[in-house]
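Excluded from the complex is one protein chain; the other protein chains are retained at their positions.
Chain nomenclature is as follows: A and B, assigned in order of appearance, with residue numbering initiated at 1 for each chain independently.
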Amino acid sequence: MNSTGLSRENDAETPSSGGHRTVAASLSVSGLSVHYRDFTAVGGIDLEIPEGEITALVGPSGCGKSSFLHSLNRLTDLIPGCRVAGSIRLSDGTEVTHPKTDVLSLRRRVGIVFQRPNPFPQSIRRNFEIPLKEHGWRKRDIPDRMETVLREVGLWNEISDRLHKSAIALSGGQQQRLCIARALALEPEVILFDEPCSALDPIASGVVEDLIHSLRGRLTVVIVTHNLAQARRIADRAAVFWVRDGIGTIVEHGPAERVFTAPSNPDAASYLSGARG
Amino acid sequence: MTPPTPRARPVAPVWLDRALAFAGATAALLSFGLFAWLVWDLARLGLPRISWTFLTGEIEDAGRSGGIGPLLVSTLLILVCCLALVIPLGTGCALWLSEFVRRGSLAARLVTGGVDLLASVPSIVFGLFGMVFFGQTLKMGFSILSGGLTLACMILPILVRTTLSALEALPADLRPASAGLGLTRTTSIVKLLLPAALPGIVVGITLGIGRALSETAALIFTSGYSIRWPSSFWDSGRALSVHIYDLTLNVPQSGAMASSTALVLLALILVVNSAAVALSEHWLRRRHQTS
Partner (left out) sequence: MLGLLALVAGGMVLLIVWYLFSNALPVIEAGRLAAFFTDSLWQPRSQRDPQFGVVSMLVASFLVTLLAVALALPVGLAGAVFHRFYAPPVLERWNRRMLELLIGVPSVVFGFWGLMVIVPLIVRLAPHTSGQSLLAASIVLGLMILPIIALTSQAALQAVPPAQLQAAAGLGMGRARTIWSVALPAAKGGIGAGVLLALARAIGETMAVVLVCGNIPQIPKSLFDGIRPVTSTIALEMGYATASHKALLFCAALILVLFTALLVGWLSFRKVESDPGTGGA
């Protein structure tokens, strides 16, 4: 059994599998804005998110990082009164913001992990069965799929003997890795992380960070973090959010190396040097 | 290397969503429809008869004609007796629970447990109890007093619970503040806590009145069936709900009168319960504004 990774070769696709993913996808965002009723939280975003790389989004609290992140897989649909304008294009041409786009399969392709671990308060096994069944995995394939991803996040040895026990009995760090495994189980092309470590202790946080780092090259990762050191350690690219005229926007982006060492925008520079934020 | 696992179908069954939506809408419509039907029937049968003379007149021909005047008075008197007992008893008990014993102490748990169990007692059993305790042991016989006191026992849990939650919702610094001012406990309760918790207590009383108005089974063996104008609390007197029961059970061809009575009763309860809802919403809003 392969314990280190999912294969990404371009296998023969099952015709019925509806855009079955075999490679990571890139995202290209242009002219994006997110509105909550009359309030514009985020505006004027243009960003290329290359495939297989880790893109870190940083910036002070309330500048719209989560709003932007949630618009990438239309989780903004859940909030009454929230509207997204502009374009987000996946590399196969799918327009995320288009109203006719099938959001359910979009969200399978663009997975998300939240700040607070949110396993379903049911057995660990059910946590995989529910979403996998929803996306058409056959019942007999589910145990293998679950084992693969649990190994991948390093949980298999810790919990393989209590798969029938409640997921909320796990520690916070374990729960978060379970949530990552659950997202990975759906074979996403892009995975979004919204401050995945900020509810965890330093050790668990390190484990999760390594895990995210290990995804590099195999799928596209977008991560929001307040931990600049962490962003520096794992990111290939970085984007700095800042509130300008009351609207959150990206003031600086590019290769992480350059953004962190030689930012050209003064706000970004002061934020990154720890002066503000 | 694991090959990507094959998936049977692209995404979720839409039919389940459709089925759920359909079943849900049907159920919602059905329940709404049934209740609308009930109210419509009562209004159709009962509304034409309702007039000032109906509300004030005496019962005639065993209830086939005439009015409900004495019943309204009896109902009111029963409520008066009921509230006279339940308000001091309920608020007193709630005050003791919130101010004089620690939450979770054995005494508090026993009392709240007793009150909760009391809430579970079927109303007909209150009727039996009232009959033997108030009626026989305390020698009140079939009387408005006996009926009212029985209802008081029945709605006691409502009042205790709402008053208790009103007291517990008070700002935590109210008590140390009053102690800091050197107020005695009695002063602090009478001058500070009770006034502050009054809205909650009023809501509890209103809810209790609604419940008492709608009660029948607890009254048939306590306040009885007399249809004369009551002249004192010691007289037997028929409540509105008991009237509906008696007409339906014992008086043929009285459907229209029963409907009219039911309509009056429903209107009263509607007013009382809406008042409770409005009061508690008003009170909640004010709390949010001030805090």
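Note that in this section a residue touches a chain if its C-beta (ideal position, glycine included) is under 8 Å from a C-beta of that chain, and two chains touch if they have at least 3 such contacts.
Given the structure is predicted, the values throughout are model-derived calculations rather than measurements.
K.L.:
Where does the absent chain make contact, in terms of the chains shown?
P.N.:
Within the full complex, the chain not displayed touches A, B.
K.L.:
Touching the hidden chain in the complete assembly: which of A:Asn73, A:Thr220 or A:Thr249 does that?
P.N.:
A:Asn73
K.L.:
For the chain that's not shown, point to the residue among B:Val121, B:Leu170, B:Ala196 or B:Leu279 touching it.
P.N.:
For the chain that is not drawn, the touching residue is B:Val121.
K.L.:
By the contact criterion defined above, which parts of subunit A meet the unshown chain? Give residue numbers in ascending order.
P.N.:
Where subunit A meets the chain not shown: residues 73, 75, 77-78, 80, 103-108, 111-114, 116-122, 126, 130-131, 133-135, 168-172, 175, 179, 182-183, 186.
K.L.:
For the chain that got dropped from the picture, name the residues of subunit B it touches.
P.N.:
Within subunit B, the residues that touch the unshown chain are 11-14, 16-17, 19-21, 23-28, 30-32, 34-35, 37-38, 41-42, 88-90, 92-93, 95-97, 99-100, 110-129, 131-133, 153, 156, 160, 210-211, 213-217, 220-221, 241, 244-245, 248-249, 255, 258-259, 262, 265-266, 269-270, 272-274, 277.
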